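The structure that follows is given in the form of structure tokens.
With one protein chain withheld, the remaining protein chains of the complex are depicted in position.
Which chain is which? They are A, B and C, in the order written, and residues in each are numbered from 1.
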Amino acid sequence: MNNGEKTHKHKPKSDFEALATQDMNENLTRTAQWTVTQKLALTARMLAAEGHGSALAGQITARGETPGTMWTAKFGLGLDEIHASDFILVNDDLAVLEGNGMPNPSNRFHLWIYRARADVTCVVHTHPPYVSALSMIGVPLIASHMDTAMFFEDCAWLSEWPGPPIGDEEGDLISSALGDKRSILLAHHGQLSAGETIEQAAVLAFHFERAAKMQLLAMAAGEITPLPPAAGHHAHDYRLKQAPLNATFDYYARQVLAREGDSVLA
Amino acid sequence: MNNGEKTHKHKPKSDFEALATQDMNENLTRTAQWTVTQKLALTARMLAAEGHGSALAGQITARGETPGTMWTAKFGLGLDEIHASDFILVNDDLAVLEGNGMPNPSNRFHLWIYRARADVTCVVHTHPPYVSALSMIGVPLIASHMDTAMFFEDCAWLSEWPGPPIGDEEGDLISSALGDKRSILLAHHGQLSAGETIEQAAVLAFHFERAAKMQLLAMAAGEITPLPPAAGHHAHDYRLKQAPLNATFDYYARQVLAREGDSVLA
Amino acid sequence: MNNGEKTHKHKPKSDFEALATQDMNENLTRTAQWTVTQKLALTARMLAAEGHGSALAGQITARGETPGTMWTAKFGLGLDEIHASDFILVNDDLAVLEGNGMPNPSNRFHLWIYRARADVTCVVHTHPPYVSALSMIGVPLIASHMDTAMFFEDCAWLSEWPGPPIGDEEGDLISSALGDKRSILLAHHGQLSAGETIEQAAVLAFHFERAAKMQLLAMAAGEITPLPPAAGHHAHDYRLKQAPLNATFDYYARQVLAREGDSVLA
Partner (left out) sequence: MNNGEKTHKHKPKSDFEALATQDMNENLTRTAQWTVTQKLALTARMLAAEGHGSALAGQITARGETPGTMWTAKFGLGLDEIHASDFILVNDDLAVLEGNGMPNPSNRFHLWIYRARADVTCVVHTHPPYVSALSMIGVPLIASHMDTAMFFEDCAWLSEWPGPPIGDEEGDLISSALGDKRSILLAHHGQLSAGETIEQAAVLAFHFERAAKMQLLAMAAGEITPLPPAAGHHAHDYRLKQAPLNATFDYYARQVLAREGDSVLA
């Protein structure tokens, strides 16, 4: 077969990329106007559907407008139950400023990240099963696939586990280990993704579990081949382009709303 | 980045824990008033949804008010079918005192546990797939994650399998192997969790399968790192605190009732 | 703890078993009266829900009343689509005697089994994913769990794969390899369960996939410990007792009817 022309000329890839970026910015426009707490509720639901729930564990927070404040869901709900109105505003000692209920006492380390990282507006932390299993074997996350390249050299690893993270020590430890990366694998614990936007943190957290699943399947069957660094870096930046990343969040949000209805936003 | 203050002072973790415990006791209040058999039916359904079913196997029982008696579901139903009214009261020879039908003949070893352990009011025994697979390879459960720390040095291991557990020998063997722990992995058989409350036994059983799944995934991919003992013990006790544990049961119960309706309680 | 009496006397296990058998025969009574083709359609649906489907592969057949005849579903349907009225009666050359459509040409080896085994009235053959994966690594099924003890020394292994089984050679080969056992693992192909009743073949086939899944999980994580032979044989016979086996089939049938409606029986 192979009877076609093999001599089709190559145009420069950088031209294609510039054009693609422009096209995506123009075409992948957003129609919904969600508030901060609505985006957080959508994030909880899309992660729940992806299997991130582990009893009452997992916190999805956003930096509040007033310095030192943070939005977090009231404690006692599963990820699949959270509505926009379940988010409460707390101060930098987890005292409730707005809304009813209490925050999860294990939410304190989020405050440390917001203090350490002015660029972060949202932290998504969950204990999904594949991430949890991976966190038990003393190895970092390996980004060895185009679709998980968002973690390529952008995922830290905390090999130490200090117990239930209810104190300042854990906040200090986790925020230091995160450094200037977007994500971190926490030994014996789970994943944390810190985004410049809610959309970014949500999409990172969503794909962290997929990356962990792929890594566990691959390690059980053979030896993982690393990404070539230049292509890995290129794919990392490509996956984090704002327009397609927001379009990915919007897609997962449409799935939530189609399945669970608009009351998620209430 | 990391441009925030790194000098935020650490408060003592014990202060945080005392405050958290008090806050949880005040905020995680329970609204539903379920009877013993309603809680048992809810347990059956939450375990069914988590994949614990294996044909007609698995028994969820509670100590009856009269010494030597026990509530158990009538034999012949799957976990996903059980209603509160399907529970029958049996005596210490499995003879039916209240209700129609017969108990599962393999229910006898529960009686041995209630005799041996005055602190136990509920026994949840199931054969879910990951526990079952783990029970085939001659190793105990390894609690190597914060969310499975409820099993840290609190899960026994019976490496001997004496066949279908319909006799007194199995009751003696299993209750002896359990000792004073809350849970046990039974070789070639399944898991058993014995709780001070129905809620505790249910939550233990629910997470036993998750712990087994995480262990199998981790062992297939690498070598499991043990929890540091002090942190493991702390997390064990933290996970078993009554208020959040009951809140976890209530969450799983809400999922059951939302999905399957109130008839579960009838 | 362990503060209970440890000196409770043991009654003989054989007494318990006799009593249990009598109780089960009396209590696990059947209410539905299904025809042969209704039972076959229920079997197709319960296996579909358990993930046995692989495109159009898989055949569920029953011996016809007239010698040399067999009921089989018309070719072109998935397991999840089959109704009782989709079964056609074919002769020992796969020619259609009753009903419309054609049989799956790979159905010929069922005829060989019915000829070789007067005790068999039903053959259930499927290619579910875990059985299929297991069939690729050159090892027999290992029954190392109480719930899969129905296969203990009762599951043959055909290590040779002769290609698509459309000829007489495959019928001869498969029926010879099956010998006098109830089940067989067919290399590069799937599982086959031959029952004295439709219920038995259905329950065997259903649990074959679970046994394969447990075996693969266990082998990936460690080394499988064999069942002690005496207990294994006891559990084998216990699992095949008619009353609880039929009750298991009826349970799976109730799940089908609750989920898919009575039209399955039409």
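Side notes on the structure shown:
We take it that a contact is a pair of C-beta atoms (placed from the backbone, for glycine too) under 8 Å apart; a residue touches a chain by one contact, two chains touch by 3 or more.
In this text, all values refer to a predicted model and were calculated from it rather than measured experimentally.
In the entire assembly, the chain absent from the figure touches the shown chains A, C. Of the listed residues C:Ser135, C:Gln191 or C:Thr225, the one in contact with the hidden chain in the full complex is C:Ser135.
If you put the missing chain back, the residues of chain A touching it would be 1-6, 8-13, 16-17, 19-20, 23-24, 26-28, 144-147, 203, 207, 210, 213-215, 217-218, 220-225, 227-228, 230-232, 234-235, 238, 244, 247-248, 250-251, 254-255. Remark: the residues of chain C touching the chain excluded from display are 54-57, 75-78, 80-81, 101-102, 105, 108, 112, 114-119, 127, 129-130, 132-139, 161-164, 166-169, 171-172, 176, 179-180, 187-190, 215-216, 219-220.
Going forward, only the chains that are shown with their structure count from here on.
When the partners of chain B are compared with those of chain C, no chain appears in both lists. Superposition of chain A on chain B using C-alpha atoms only gives a rotation of 90 degrees, nearest 5. Chain A and chain B have Cα centroids separated by 31 Å. With centres set at the average Cα position, the gap from chain A to chain C is 44 Å.
Shared contact sites, meaning residues of chain A that touch two or more other chains, fall at 220.
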